[in-house]
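Okay, so here's the structure we're looking at.
In this view, the complex is presented without one of its protein chains, the others remaining in place.
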Amino acid sequence: MTHGLTGGFAAPAVEAAATFRAVLQAMARPGRIERVRGAAPPPPCSPAAGAVLLTLVDADTPLHLAGRHDGEALRAWARFHTGAPLVGPGEAAFALGEWAALGPLDAYRQGTPEHPDRSATLIVETARLAPAGARLTGPGVRDVAALSLPEIAAFARNAARFPLGLDFILTAGDRLAALPRSARVEAG
Amino acid sequence: MTPDDADYTFAYLDEATKRMIRRAVLKAVAIPGYQTPFASREMPMPYGWGTGGVQLTAACLTPDDVLKVIDQGADDTTNAVSIRAFFAKVAGVATTESTREATIIQTRHRIPETPLTEDQIMVFQVPIPEPLRFLEPRETETRRMHALADYGLMQVRLYEDVARHGAVTLAYAYPVRVAGRYVMDPSPIPRFDNPKLDRSPALMLFGAGREQRIYALPPWTRVESLDFEDHPFEASKPDRPCALCGAEDSYLDEVIVDDAGGRMFVCSDTDHCANRRAAGAQASAP
Partner (left out) sequence: MYVATKGGERAIGAAHAWLAEERRGDPATPALTVAQIREQMTLAVARVMAEGALYDPDLAALALKQARGDAVEAAFLIRAYRTTLPRLGASLALDTAAMACDRRISAIFKDLPGGQTLGPTFDYTHRLLDFALAAEDAPPPPAAPEAPPASSPAPRAAAILDREGVLQPEPEGADTPPDLTRAPLELPADRALRLQALARGDEGFLLALAYSSQRGYGRNHPFVGELRVGAAAVEVEIPELGFAVAIGEVALTECETINQFAGSTTEPAQFTRGYGLVLGCNERKAISMALVDRALRARELGEADADAPAQDEEFVLSHCDNVQASGFLEHIKLPHHVDFQAELELVRRLRAEATAAQAAASSEAAG
């Protein structure tokens, strides 16, 4: 049985700072792919998703683990390293899992007209991440960007709710990209 | 009892506080122009001295960053000096006066004249983040207006200006509309600087410590200064060149040089002015 005590950041302040900058650049520039390091979470969690958890999630942010990610090893690791309460999708500030396991998106908090920021951020584990596929426009994109997304329709619907909606961090291995709700998504 | 420097973590703030600020920054980036509330902390400088900007910079800094701090466009104004020294001490980061070399630029009241790049983050210090505040003092009301995108009150106020003076008379903190949705206060930059907000290659972050708000302009975001079809927005233009470097397109400080009405106009952006002079530029003889 995994105790979950290992695999955290060796130098938390500095590694969290680097990971945050990567996530910030990704969120500010949809389509941009960043590399992060320092986390070694138990499978099936990717090192990139692990670094994101260590950087953004704590006791103040309920976490939903979906599908294969809701296993004993990762639960123990996430609990030990972040202190986040593990919850269902409706209460989650962050959710982690593969695309098929995370849905339906309506189950998550979408924010309110007065507080659109009170919405969940979904960390979507993908097999590959490439600057190709869906066509992205909007804030953060100079002309047009491309990003491999697991599907189009759900993200397009999410963007149509702006300023409400979810924000996504996509992870694959040690790489990540992001898709804020402000990005308009079309088939590439 | 007395904390020494070793008691403070990288970039001063404890990790839990940085996580809280970082989460707010990401939501702010995802909702351009929306003021995201955050649990601003007391900082070791007073509210009003840039605590919002300082918290943003602290949350964004990595050890590899090169930090520039300006106040009124200048690197050598006392508060810029003080904030730069603070981060050199608590984060050990390299600092610079050069806009080109900087990766993070914290500013109060100006955007540098040197064009920004994709690799830079601008951090603005914001006193009053709410663009509607001077029309409606209640947060409960202005929050509702933003929710409904109800900006009629602002349009009326600006139109009254046009009717009375023939133009909108806001010289600084001129409100903008972000990506066609939220009306945003660009912080008290002169309207001269407003065009630099539109489709900027750099990420722009705004922090209001006392008012506990963070907001953002992602790169390349459309930022329109509010105006009317028959009275389009005009950025102010300098009436004259800089008396030191001769620049004709830079924002100028008016400096009183004697007690007989003597004055001269020089670049507010000291780095820009110094670079131009180092490259051989000078004011043409009057």
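When the chains are written out, they are named A and B in that same order, and each has its own residue count from 1.
Note that contacts are C-beta pairs under 8 Å (C-beta built on N, C-alpha and C of every residue); 3 or more make two chains touch, one makes a residue touch a chain.
From a predicted model like this one, the values you see are computed outputs, not experimental measurements.
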item	value
Left-out chain, listing which of the shown chains it touches	B
Which residue of B:76, B:119, B:160 or B:248 touches the chain not shown here	B:76
Given B:109, B:177 or B:276, the one touching the chain that is not displayed	B:109
Footprint left on chain B by the chain that the document does not show	1, 3, 7-8, 12, 14, 17, 37-44, 46-49, 51, 71-74, 76-82, 85, 108-110, 127, 138-140, 165-166, 169, 171-173, 188-192, 210, 212, 236, 239, 243-244, 251-255, 257, 264, 266, 268, 270, 273
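Heads up, the rule we're going with is that only the chains that are shown with their structure count from here on.
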item	value
Centre-to-centre distance between chain B and chain A (centres being mean Cα positions), rounded to whole Å	30
Contacting residues of chain A [partner chain B, same complex]	12-14, 16-18, 20-21, 23-25, 27-29, 55-58, 60-61, 93, 112-117, 119, 121, 138-142, 162-163, 167, 180-182
Parts of chain B lying in touch with chain A, wherever the complex brings them together	9-11, 15-16, 18-20, 22-32, 34, 36-37, 59-63, 143-144, 146-148, 179, 181-182, 201, 203, 216-222
